[in-house]
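Only one structure is covered here, and it is reproduced in the block below.
All protein chains of the complex are present and in place, except for one that has been dropped.
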Amino acid sequence: MHGRIVLAVSAVVMCATAPILPAFTLTLLTEALIFGLFAMSLDLMVGYTRLYSFGHAAAYGLGAYSTALLLIHFGLPLPIGILAGVAVSVVIAVPIAWVCTRSTGVSFAMLTLAFAQLGYAMLYRFKEFTGGSDGIGGIPRPAGPFGLDFFQGKIGYFYVVVFCLTASFFLCTVLITSPFGAVLAGIRENETKMRALGYNTRAYKIAVVVVAYGLGSLAGALYTPFAGFVAPELFFWLVSGRVLIMVVVGGAGTLIGPIIGGVFFVMLEHQLSEVTELWPLVFGAIFIAFVMLAPEGIWGLLTRYVRAMLPAPRGEAGQEASSAAS
Amino acid sequence: MNVAGFLVAQSLNALSQAAILFFIACGLTLIFGIMRIINFAHGSLFMLGAYVGYSTVAWTGSFWPSLIIAPLVVGMIGGTFEKLLLARLYARRDSGAYLMVTFGLAIILAETIRLTWGPQPLSIPIPDRLRGIVLISNQPFPIYRLFLIGMGSAAAVLTWQFLERTRAGLLVRAVSQNAEMVHALGTDVNAVRTGVFALGCAMAALGGVLSAPLMTAFLGMGSNVIIDGFVIVIIGGMGSFLGSIIGSVLVGFVQVFGSYYFEDLALAMMYLLMLAILIVRPGGMLGKEE
Partner (left out) sequence: MKESTQTRLSRRSLFRAASGAAAMLASPALLRVAAAATPIKVGIPTVITGGYAVLGSHVMRTCKLVDKMMGGKGVLGRPIEFLYRDTQGNPADCVRKSQELVERDDCRLITGVVVSSEARAIMPKLAEWKAFFISHGCGDGLLTTKEFLVPNFFRANTSAPMGARTLALYLKDAPEQNFIALGSDYAWGRSSVGAFEEQIKAVGKKLVDKVFTPVGNKDYSTYITKLIQSGAQGCYLALQGDEARSFFLQATQYELPKRLRLFTEIVAQADIRTFGKDAIGMVGSSRYAFTYDVPENKKFTEAFLAEYKEIPDWTDGEMYQALHILFAAIEKADSVEADKLVAAMENLEVSSVKGPILMRQCDHQGENQGFVVKVAASSKYPEPIPEIVKIYPREMITPDCLSTSYKTTG
């Protein structure tokens, strides 16, 4: 509930201040939001269905490369290019989801990793097409249909990213609060029981994986015109590891938590790497600390802190406060 | 070009690569068998072994002590990590948590190595007794690589004997099949876990020391090799010791012959093989289904 409010308010504030922010902050924020979207997409799998994936970079990479190739070779207008890139990725995600969901737990994670690494290897195999280790550069931001071109500029593109993030968030919220979401929760808690109750849990898992890949590929598709450059590193397992960190540290199973995790880490990484050589160490330590001590993540901690502070006259927190007051 | 000579030479190359891979895969699979976790830090531990090996050589002036000291030191570090952090997660029954904590360790280890030893690659010279080549089927093959094949085979045999013939090995196998039962019978299962984790780390470290004379100890050693490790463990079967041997040899051959014939496809072939096997048998060839 609070998540929706926080997101809506932040979105409005960011859009309002965008014209006055310094250029570099805007660039950093755009990238941070793209990663936030990427992290949120993984949360559907990890947080809501307990499907740990170590190959989510595949979604990102698929979206990024599809969009890159479509924009360069077909000169599609930007919004069409992005949507087409997502469409291609979703189509490819279906067989991936089908194969991966044959297993559970660690096997599932390893399968997702295998597909991501396979994607990585394929980029090298078809290097005439994909540029191999050199990647593809000079990707344009072609003006849209009906002469729309506001997104060719930095601020305009930022608005596009905010819009996509907000829209995806609300799509996910609808999904989670629907009966579909309830089944996912059931699968997360006890898949055997759900199957015993007659649900085709495999189909639900395939569906959530495809949606997660779809939104992840949207993040990748947004990244391509932003950076103007794609490289095979986008598929590498370290990217998958990073986004998983963002989900866990942000707060799995909350949608807003991973977005915060994603934004927090992109900004932290930039600032820390300027200040100290030790930032990966700090990064790793923070990660382990969260897993061991605060599995509910930043969002979980924030909500606990806020709830403890505010004297809301409802729920146990309210009763504590009012009993303390009297 | 002599076909027999070619086959022999490249097969030996493949076996020497398989030997190094085995040190990583064996540890990974033993740890999985006992704890049902995939240790993401395995690559970094391999790298740590190489660096500790370098320091040992620098300190003692000889290669041979590093073969004992590096695995010992890294094994102890691994065991400590398991006791302090991983052990606390068992109660949680959340497989995701292990993946992530070991991933965090991988990052921290890699950085610590960089801060301690610096960014330059460090070389370990081949000991004099192992220099030079032998001619096999009229093809030159370095003696050091023969040594690697020998060490790998010895390690495989010793581990096999340990698992099959010793009481400790029996406990390890029992815990991997049914930890609760073994606990009920009075054995300290936690100690077994710590021991196996330490052993797995020690083996990875030994692999690291042995590969350093070939390619120097360098940063990034870990992240390259961890993926190979996963592929092998999955192909051979998670938790299956025999599978780790078969997987290592298979991957060694695929890499060597694959990159010879299909330069571009070599990388992809390994993952295709991994996928193919996982599709047919989700637990890997000889593995226990998860």
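Some observations on this one:
By written order: A and B. Residues from 1 in each chain.
Here is the rule we go by: contacts are C-beta pairs under 8 Å (C-beta built on N, C-alpha and C of every residue); 3 or more make two chains touch, one makes a residue touch a chain.
No experiment lies behind these values; they were computed from the predicted model shown.
Taking the complete complex into account, B:Asn13 is the one of B:Asn13, B:Thr159 or B:Ser176 that touches the chain left out.
Contact with the undisplayed chain is limited, among A:Pro79, A:Gly105, A:Gly132 or A:Pro295, to A:Gly132. When you scan B:Ile68, B:Ile133, B:Val157 or B:Ile279 for touch with the missing chain, the hit is B:Ile133.
Summary of contacts with the chain left out: across B:Leu67, B:Leu85, B:Ala174 or B:Leu219, the touching residue is B:Leu219.
Listed for subunit B, the residues touching the missing chain in the whole complex are 1, 5-6, 9-10, 13, 16-17, 114, 119-121, 123, 126, 131-133, 139-142, 144-145, 213-216, 218-221, 224, 255-256, 259-260, 263, 266-267.
The missing chain lies against subunit A, touching residues 22-24, 27, 124, 132-135, 137-138, 227-231, 233-234, 267, 270-271, 273-275, 306, 309-311, 321-322, 324-325.
What we mean here is this: only the chains that are shown with their structure count from here on.
Subunit A and subunit B have Cα centroids lying 33 Å from one another.
The touching residues of subunit A, when paired with subunit B in their complex, are 46, 50, 52, 54, 99, 102-107, 109-111, 113-115, 117-118, 120-122, 124-125, 127, 237-238, 241, 244-245, 248, 277-278, 280-281, 283-285, 287-288, 291-292, 295.
Interface of subunit B with subunit A (complex): residues 32, 36-38, 40, 85, 88-89, 95-97, 99-101, 103-108, 110-112, 115, 223, 227, 230-231, 234, 238, 264-265, 267-268, 270-272, 274-275, 278-279, 282-283, 289-290.
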